[in-house]
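== subunit A ==
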Amino acid sequence: MIPIEYWLILSSLLLAVGVYGVMTRRNAIVVLMSIEIMLNAANINLVAFSSYYSSLHPTLGTDATGQAFALFSIAIAAAEVAVGLAILLSVYRRYQTIDVDKINILRW
Partner candidate 1 sequence: MFENIPIISIIILLPLIGAIATFSLGRYEKYAKWVAFSFSLAALVLSLLVAVDFMVEPDGSATGYHEGNGFFDFQYYEEYSWIQSLGIRYIVGLDGIGLPMFLLTTLLTTLSIVFSWDTKQRPKEYFGLMLILEVGVLGVFSTLDYFVFYVFWEIVLIPMYFLIGVWGGPRKDYAAIKFFIYTHIASLAMLIAIMAMYFQAGVNSFGMEDIWRAGLSEFGRTFQIIAFAATFFGFGVKLPMVPFHTWLPDAHVEAPTAGSVLLAGLLLKMGGYGIIRVSMPTLPAGADAMQLVMAAIAIASILYGAMVCLAQRDLKKMVAYSSISHMGFVLLGYATFTQLGIVAGVFQMFAHGLVTAVLFMMCGVVQHHAGTRMIPSLGGLSKKMPNAATMMTIGFLASLGLPGLVSFAAEFMVFASVYQTWGLWLLLPMIAVAITAGYYLWALQRSMFGPMTDKIDTSHIHDIDWFEGVPVGTLIAVIAIFGVFPLVIFQYIDPAVRIVQVLFAGGG
Partner candidate 2 sequence: MAVWNYLESLMPQLVLIVFALVLPALDYLFKDKRVLALVSLVPLVSLVILLVGWLFLDVWAMSTSMIDLIEVNAFSGLFMLVFLFVGIVVVLGSPEFIRTDRNQGEYYSLILLAITGMTIVAESTDLIALFVGLEIAGISSFALSGFRKTEKRSAEAATKYFIIGGFSSALTLFAITLIYGIAGTTRIVGIEPILAGNPAGIDAEPMLILASVLLMAGLGFKIAMVPFHMWAPDVYEGAPTPISGLLAAASKKMGFAALFKIFLIGMILTKTDWEVAIAALAIITMTVGNLIAVSQTNIKRMLAYSSIAQAGYILIVLPVGTQYALAGGLLHILTHAFMKSGAFMVVAAMGAIAIGERLDGFKGLSKRSPFLALTMTLFLLSLAGIPPLAGFASKFVLFSSSVYASIDPGPSWLVWLAVAGVLNSALSLYYYARVIKYMYMEKGPETTVKVPPILTVAILFAVVMVVGIGLFPDPFVEACRTAAEAFAGLPSGWP
């Protein structure tokens, strides 16, 4: 069995990748993808911890909390993407671009 630490390292790296993407990529679609990566990092954690706890206390059966949570999270991520893409579409109509650097009328 893969030790829990490995999962944690993987999810942390994924989170870092996502964060880095949000902070640096100019294309709003890529930013959206980066956010998805971050959510998925959390999903990995959920599933990993779920299986970790199941193995920790085998007598109690499978700990399904994490896995159920992951399902919720995936659904939410999907909803978020849907709304996000719609918003980006509307931005594109007004700005003719989805470069996040250029979307900055509102400031100060």
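How were these candidates chosen? In short, all candidates are chains of the complex that A comes from, given by their letters.
Here is the rule we use: contacts are C-beta pairs under 8 Å (C-beta built on N, C-alpha and C of every residue); 3 or more make two chains touch, one makes a residue touch a chain; residues count from 1.
A quick note: this is a predicted structure, and the numbers were derived from the prediction, not measured.
One chain among 1 or 2 touches subunit A in this complex, and its number is 2. Those residues of subunit A lying in contact with candidate 2 across their complex are 4, 8, 11, 15, 18-19, 22, 28, 31-32, 35, 38-39, 41-42, 45-46, 48-49, 52-53, 56, 63, 65-66, 68-69, 72-73, 76, 79-80, 83-84, 86-88, 90-91, 93-95, 100, 103-107.
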